[in-house]
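Removed from the display is one protein chain of the complex; every other protein chain stays in position.
Letters A and B mark the chains in the order given here, with residues in each chain numbered from 1 onward.
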Amino acid sequence: MADESINKGRRRFLTASTAVIGAGGLALTALPFVKTWLPSARAEAAGAPVKVDVSKLERGQRLRVGWQKKPVDIVNRSADQLKWLKAQDPRLRDPDSREPQQPKYCQNTYRAIRKEWLVFIDICTHLGCVPDFYGEVKPEPFDPQWKGGYYCPCHHSRYDLSARVYQGVPAPLNMVVMPYHWVDDTHILIGVDPPAGSPQLKGPLEGPLKGATA
Amino acid sequence: MSAFTQWFNERTPGLGAVYKKHMTEYYAPKNFNVMYYFGSLALLVLVNQIVTGIFLTMFYTPSAAGAFDSVQYIMRDVDWGWLVRYMHTTGASMFFIVIYLHMFRGLMYGSYKKPRELVWLLGMLIFLALMAEAFMGYVLPWGNMSFWGAKVIITLFSAVPWIGDTLVSWIMGTVGAAGLYVPGDATLNRFFALHVVALPLVLLLLVVLHLGALHEVGSNNPDGVEIKQHKGPNGHPLDGIPFHPYYTLKDLVGVGVFLIICAIIIFFAPTVGGFFIEHDNAIPANDLVTPATIKPVWYFSPFYAILRMIPSKGLGVLALIASILVLFLVPWLDRGKVKSIRYRGLGYKVALAIFAAVFFLLGCIGADLTPGWITAVFGPNADITSIENLFGRILVILYFAFFAFLWVYTFFGLERTKPVPERVTTHA
Partner (left out) sequence: MRDMTLRASVRTLSALLLALAVAFAASPSAFAEEGGYPDANINVHDQASLQRGARLFMNYCVGCHSLKYMRYSQMAAGLGLTEQQVMDNLDFTGAKFQDAIVSAMPEADAEKWFGKAPPDLSLEIQARGADWVAAYLKAFYLDPSTSSGWNNTVFPNVAMPFPLWQLQGEQVAVMNPPEDGQPGTVKGLKLAHPGSMTPAQYDEAVRDITAFLAYVSSPDELVRSHIGAWVVLYLVLFTLFALVLKLEYWKDVH
């Protein structure tokens, strides 16, 4: 059958161009299939920011909310609780929060935007347990000098009321403060940094929050 | 031979031979016409169903409580999920279009005749497995039509003498009082397992056997002549050409045109007016509300019409089974020596044309299109049921008459054939 003049160059060119076009099409077809693995709208909704009304939370109390299937604790620290924080520094692993366990604007003794308000993810940095809240300033069986904080019943790790880890416990790091900000004086939006230029980025602010940005 | 090919061949001595046998040195007749595209297209659709099916399985929930929601989850929440699902639903219907045309090609050119009886039988088994696969797949979205379709079709098994009731209960996995069974979670779960694992494996195996059997005996062609009877000095059939590159490239053109049709459906009319995706399946399964008309998807409608036209449950089921099984017997019913319709007697041509029309019209009855036609022709007060039954039963008789005719026509030598050429005619 192969006879006369087979134009090999023409065949090579046509084969190559058809192959390139076909491969391009296949790659473009594969793209949607790859994209089906991206977080779905349901997953996005499950990971969406959570707005919390904290107006009912008394001083010294704590409120737990869920965010991205994780326990987020909000503690309205009393003056009594606050005054002991600085004094804990010598007993802590990372008193100045040098490890990146919080956003820049929470890198302070209070690990907070507003001095009174601790907002963090209550998951132990040891093995992921959920430490219990022991808010009262009083001697506890696990620590006679207890000044309030979190205690993990599983492996006995202890944290102060800024969720900073004590020395001599299995947990290596302070607990995580996730991005959040104050929408107004009574609402916290968990999961979103303060908007650019907001005074909240400076933290810690004292007293009622003035000039909060929505 | 490139260095890589050589490296590869040295390490897989068998593979190169297989490739040669089935591609570059598989000699296919050079006179294939448009009817010969559908084999490779069926393979393409099978691949599409497997790939899109795997992705759907990643997001689908096989439970009565979650199935319907998970389909909407795929359609709306999963990135591009709608595309994957529409490719799968469109693929299902296109599969049957392609397979029906492929089978009709076999009837036109006598591709089931000696020495290709086994190819035909394996093909029929593929068709059976495909029907089971499609039926179970249709149940999975757990819409109202899925539910009632499953209920009606499984209840057909109650026509089996003595063990019918037990059989229905066993298939559904549910308990029913007085022989009234309702599909439930158990049904959905086993259908899911069969649809996504068992039947695809069966289909793949059968396809390999079908192709293996074909390549042993070689392809038939529109002239119905055996090209192996005339070989050239190099030992290859004079009228044959290597499958690769000639038919791979020709099929590539067919694939392109086929994909254009599929893309138009997927992107512009994925439900095809309720034929590919039925309206009643947009309603979640509800065991208290029957859809206005329970009808299977279009590709089952000819067989469903045969069931409906027989005024007896047992006989109806028997007729349904017979209408499929009789196709297995075609290689032995047809005693004619001439394969291709080009050289067969006028009787065969007319009979096959009538058979195709009968199959189409039965499909229209099964898809419930006929009431509209009947009122259009006979006026608004026409007795739809009796007119439909009259025509439908004639069609059922004609369906089976085709096979009877085929045997009588050829067994008693009534056929007046034309001379078959020695070599293929390239009036292509």
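Keep in mind that, in the parts below, a contact is a pair of C-beta atoms (placed from the backbone, for glycine too) under 8 Å apart; a residue touches a chain by one contact, two chains touch by 3 or more.
This structure is a prediction, so every number in the text was calculated from the model and none was measured.
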(request) With the full complex in mind, choose from B:T5, B:N33, B:T166 or B:Q229 the residue touching the hidden chain. (result) B:N33
(request) Identify the residue among A:A30, A:A48 or A:A87 that touches the chain left out of the display. (result) A:A48
(request) Looking beyond the chains shown, say which of B:I50, B:A132, B:V217 or B:A282 touches the absent one. (result) B:A282
(request) Looking beyond the chains shown, say which of B:L259, B:A356 or B:A401 touches the absent one. (result) B:L259
(request) Tell me where the left-out chain touches chain B, residue by residue. (result) 30, 33-34, 37, 69, 72, 75-77, 82-83, 86, 241, 245-246, 249-250, 252-261, 263-275, 279-280, 282-283, 372, 426-428
(request) Tell me where the left-out chain touches chain A, residue by residue. (result) 1-3, 6-7, 10-11, 14-15, 17-18, 21-22, 25, 28, 41, 44-45, 48
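Note that only the chains that are shown with their structure count from here on.
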(request) Let me have the rounded angstrom distance from the C-alpha centre of chain A over to the C-alpha centre of chain B, please. (result) 55
(request) Note which residues of chain A are touching chain B in the complex, please. (result) 1, 18, 32-33, 35-36, 38, 40-42
(request) Using the touch rule from the top, collect the residues of chain B that touch chain A in their complex. (result) 51, 55, 58-59, 73, 76-81, 83-84, 241, 252
